[in-house]
Each structure stands twice: as C-alpha cells, then as structure tokens.
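The complex appears here minus one protein chain, its other protein chains still in place.
By written order: A and B. Residues from 1 in each chain.
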Amino acid sequence: MNQSEQLSNTANDQLHDLTSPLLQQVIDAWIELKTQQPLVHIMTNTVASNYVANILLAAGASPAMIDNPFEAESFASIASAINLNLGTPTSEQMQAMQIAAQTAQNLGKIWVLDPVGYGAVLKWRSDMADLLLQYQPTVIRGNASEISALAGNQIQAKGVDSTVSSESIYLQAQPLFEHTECIAISGESDFILSKELNAVIQINGGSYLQPKITASGCALGALTAAYCSVSSTITAGTMAAHIHFAIAGKKAYARANTAGSFNVAFLDEIYSLNEEDFRQYSDFCILPL
Amino acid sequence: MNQSEQLSNTANDQLHDLTSPLLQQVIDAWIELKTQQPLVHIMTNTVASNYVANILLAAGASPAMIDNPFEAESFASIASAINLNLGTPTSEQMQAMQIAAQTAQNLGKIWVLDPVGYGAVLKWRSDMADLLLQYQPTVIRGNASEISALAGNQIQAKGVDSTVSSESIYLQAQPLFEHTECIAISGESDFILSKELNAVIQINGGSYLQPKITASGCALGALTAAYCSVSSTITAGTMAAHIHFAIAGKKAYARANTAGSFNVAFLDEIYSLNEEDFRQYSDFCILPL
Partner (left out) sequence: MNQSEQLSNTANDQLHDLTSPLLQQVIDAWIELKTQQPLVHIMTNTVASNYVANILLAAGASPAMIDNPFEAESFASIASAINLNLGTPTSEQMQAMQIAAQTAQNLGKIWVLDPVGYGAVLKWRSDMADLLLQYQPTVIRGNASEISALAGNQIQAKGVDSTVSSESIYLQAQPLFEHTECIAISGESDFILSKELNAVIQINGGSYLQPKITASGCALGALTAAYCSVSSTITAGTMAAHIHFAIAGKKAYARANTAGSFNVAFLDEIYSLNEEDFRQYSDFCILPL
C-alpha cells in the first residue's frame, strides 16, 4: 500500500463513519417536512405540474405553482423554497424565473435549478440556465446528459431523456461547484455531489419503471427544494428527497409492475413512507471526490 | 324563550322544512347533468386542467378548456356555463377571462369565479378577481382564506392553501352578496351561502385526504358551473356539486386510504354515484344567516 492509497483509505473510512449520522439527518428532515409543511414556490412545465403538486402534497409539503413575472418576487419572498424547472418555458415564465432566482439569492432562500433539456439543440432554455447559474442555485438537479452539458461538456441528449449514465459523468460535474453547493444527478443510481463533504453519495433503489413515468425527475427537483428548506444541511435535504423517491419506487414496483399501476402505487408509497422504511430500505454509500 | 329566540326558532324550522325539497332538487340536477351533458367553458390552471376535465367527464358534463382571448367570446357564447379559475394566469388568459366574464354577463350565462390564491401576496390575480366581480359571477367558490380575503378581510393564506376554517369565516363572506347570488367555501365541511334562501348550507362528508390531491377545489368549481346550468336554482346546483364531491370522497376513502389510490377511487366514485347514494349519504343542514 503506497502513501496515496493510505490517504484514500483514510478518507474512505472517515466518509463511511458519516453513514449513520447522515441517515439520521435524513430521517430528521423527513420528520420536519411532515411537521413544517414548507411552502414551495414552483415554476415547472405543463407536463409535470399536476404530478409534481401531488407528489409534494403526498410527501407533506405545500406546493404552489406561481409562474408569472408579476407575482414572482412577492411569492418567492414568502416561500420556504423555490424550484425552477425549464421543461416547457414560455416568455413570461422565463421572466418570472429570473425574478424568482434573483429574489432567492437576495433573501438567501433555498432554490433548486432543474435545467431540463439543457444542450445545444435547445438553446433558448440553455442560455437561460446559464444565466440562472449566476444566482447561485442551492442545488442543481438533472439527468446525466443535462448535468454534463451544463458543466460544459459536449454531449448529445435524446430530447429530454439522458443518453449517458449518472455513474459515468459525475466526475465531470465538479466545475458546477463554482455555482452551487450540491449537484444531484438522477439515473439508475442517483449521485449527489456535496461540496460540504467533498464527497459523492450514491443512492440505489427505485425501479426501472420510473423513467416510464413522465415528470418523476421534475417532481424530485421540487421535493429536493422542499426537503432542503427543513433539513439541517443541504446535503441531507437533497439525500432525503432522493432516498424518499428510491424507497417509494422500490416498494411501488414490488406491488405494481406496469406503468399505470406503478404510477398510482408510487404516489401511495411517497405518502405512506415512514421512519421504519428509511431505516430498513435506505441504500447509499459515500465516496470521496 | 325571548322574542328573538322565538323568531330564530321559527326561521330554523322553516329552513329545516327545506331539507327534503332541496335534496330532491339536488337529485334532479344530477339527473339533468347526466341527460343534458352541458358544455362547460373552462379557463383553469396548468396544474388542474387534466384532472378537472376528467372529473367533469366522469360526472357527465362536457368540459372544454378554451383560454385564449381570440376565441373566448365566441366560445362563451355557445357554452352552457363558464368557470374562471385564477390558479396560474398568463397575460393571454387574463384577457380571455375578462372577455368570457363580460360575455357571460351580457348573455345571462351561469359563470363561476374561483379566485385561487387571492390575497396581498398575489396582487396581479387579486386585482383581476376584483375586476371580475363587476361581471357578477353566479357563484364564487374558494377556500376560506380566499373567500375571506375577497370579502375584504385581512388574512394570510399559505400559498394557495387555506389557513383558516370555513366555519370560522362564513359570516365574513356576506359582503360578497353585492356581487353574486351564491358563495361556496370549501373545507373540512363546506359552507354554501345562498342569497335566495338567506341561509347557509353546511355540507359534511369528503375525506381528510381530499386536500392531499391537488386541484380538487378547482374541479369542484368547474362542476359547480356544470350543475348550475341544469339545476332548478343556483343554490341547488351549487349544493349538488358539493354533495357529489362529499359523497364520492367519503366512499373513495372507505376503499382507498393512501393518496394515489384515493385519487383513482375518487374519480371512480364521481363516475359511479347514483340516486341511491344521494338519498343515503347526503349530509347537510341549513342554518339562517
């Protein structure tokens, strides 16, 4: 074992020791979500809006879709967290997003950026995502194609779906730490890059049916905003949202393995999840960056 | 017993005598809804639109979401009823709403206003709601926070969710009779203020899961419009929509007590409700104002 391997092992051990405390923070965040029912200001796409609202209500948060430029500042000012999703932008929504992001930064509010479809083909939204980075999103959440492209890599997505795996690109995402504390990349496993811990957390679970239900990524972004507004750290809040989804997806699939029934079961499991589930089914590991 | 108590008792007795005839009017309205399948012109928010359409189809109405200013007048002119919902307004929708409300008033059409999120924080839509009042909505429907604020009280909502109970504010809503014949306040119990009867009807039922499903209030507003276009009186139509919801919610919860399954069961029950259910499960009382 050479010196570099020894250092790495020490880092691994230290991170491994974080597993229990992080799980406790995740559970605490879940309890706080149920208790505080934080108001989440959401600007999302027309495909996702109903689903996102139902997921947040089921989880215990209080979602409100306010996406016009005339109310963006006043509503962002009273919300506990903000989620901006670039799925189907309109000119008015674009104005509203910039106002909300600026308000969030000015007031030190939690806000989550979801750069849906980021890449060369969808330039209008991609330019807006670049612009929104200057308002320092608390968390950036997307699929592997989006995050990789946002971090400056040349990548070709398939529409709004990813063509690469989360595992293969998470190291490419680190330049985004210039703009954010936390980067969440969803996929077969989810990878959460934490500036605070200088580590990446790999979260397993979910179901291969999840990408067959539209807008689950969008809902995850909004839930991340909700959790981060009540958690002790941004890392724990982001983890809590992703673990909540991973366990609900796994349990839903055990009950229902076709698209329609899975969709219903997933919302049931998001609603029903309890502390015991978190302790029993959380499946994550922490790796050094 | 003093004279004032005697008067009140007399009023109570007279109102109590209305229970059976009102229930019959409600059932008649339900039969007419199934028979006439009234065309309802709906402008609603992006969160609610799919759900509202499915609820109305299940109940027997024919919904059509037409929300641009270029077709608002011609479509309002042929619709049986109109429902304007301020959930996620755009500039074009705002124009369209004003045109539709004006058309409704000019042609003496049933129209229902749902002032989602009314209050100081969401000024743009609140100004529009104030403006729309001049076109004399047939029914105003909202949660307790919205109705109280619309009636001129200082109240703080939590986003688009209410922070006060329907029971505690219904007396505050009476100034709205200047603009409308009927005010429906949804909550744990619903309260319908009828100018015609000079009474308030309290409707019990539903499920505590209902607020966990987004857009059920929005769907209730649209269904109220549908019912009022076929009922003998506005009071009976508004009651019919609320009782239809209350029974369906109660029956759905008996079958399914988690968010996703409840959502599906609720649509099933809206569809399946029959005359027997109305007679068996209607739970309302009439109180003097």
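We adopt the following convention: a contact is a pair of C-beta atoms (placed from the backbone, for glycine too) under 8 Å apart; a residue touches a chain by one contact, two chains touch by 3 or more.
The structure displayed is predicted, hence computed values, not measured ones.
*Asks:* Just name the one of A:213, A:270 or A:286 that touches the chain not displayed here.
*Replies:* With A:213, A:270 or A:286 as choices, the missing chain is touched by A:213.
*Asks:* Which candidate, B:90, B:103, B:224 or B:238, sits in contact with the chain we can't see?
*Replies:* B:90
*Asks:* Please identify which residue in A:38, A:63 or A:89 touches the non-displayed chain.
*Replies:* Considering the complete complex, A:89 is the one touching the chain left out.
*Asks:* Contact with the hidden chain only, please: which chain B residues?
*Replies:* 37, 39, 41, 46, 49-50, 53-54, 57-58, 62-68, 70-71, 74-75, 77-79, 90, 92, 263-268, 270-272
*Asks:* Even though one chain is hidden, which residues of chain A still touch it in the full complex?
*Replies:* Within chain A, the residues that touch the unshown chain are 45-51, 87-91, 117, 121-125, 158-161, 211-215, 258-261, 263-264.
As a convention for this text, only the chains that are shown with their structure count from here on.
*Asks:* What is the distance, in whole Å, between the centres of chain A and chain B, each centre taken as the mean of its C-alpha atoms?
*Replies:* 36
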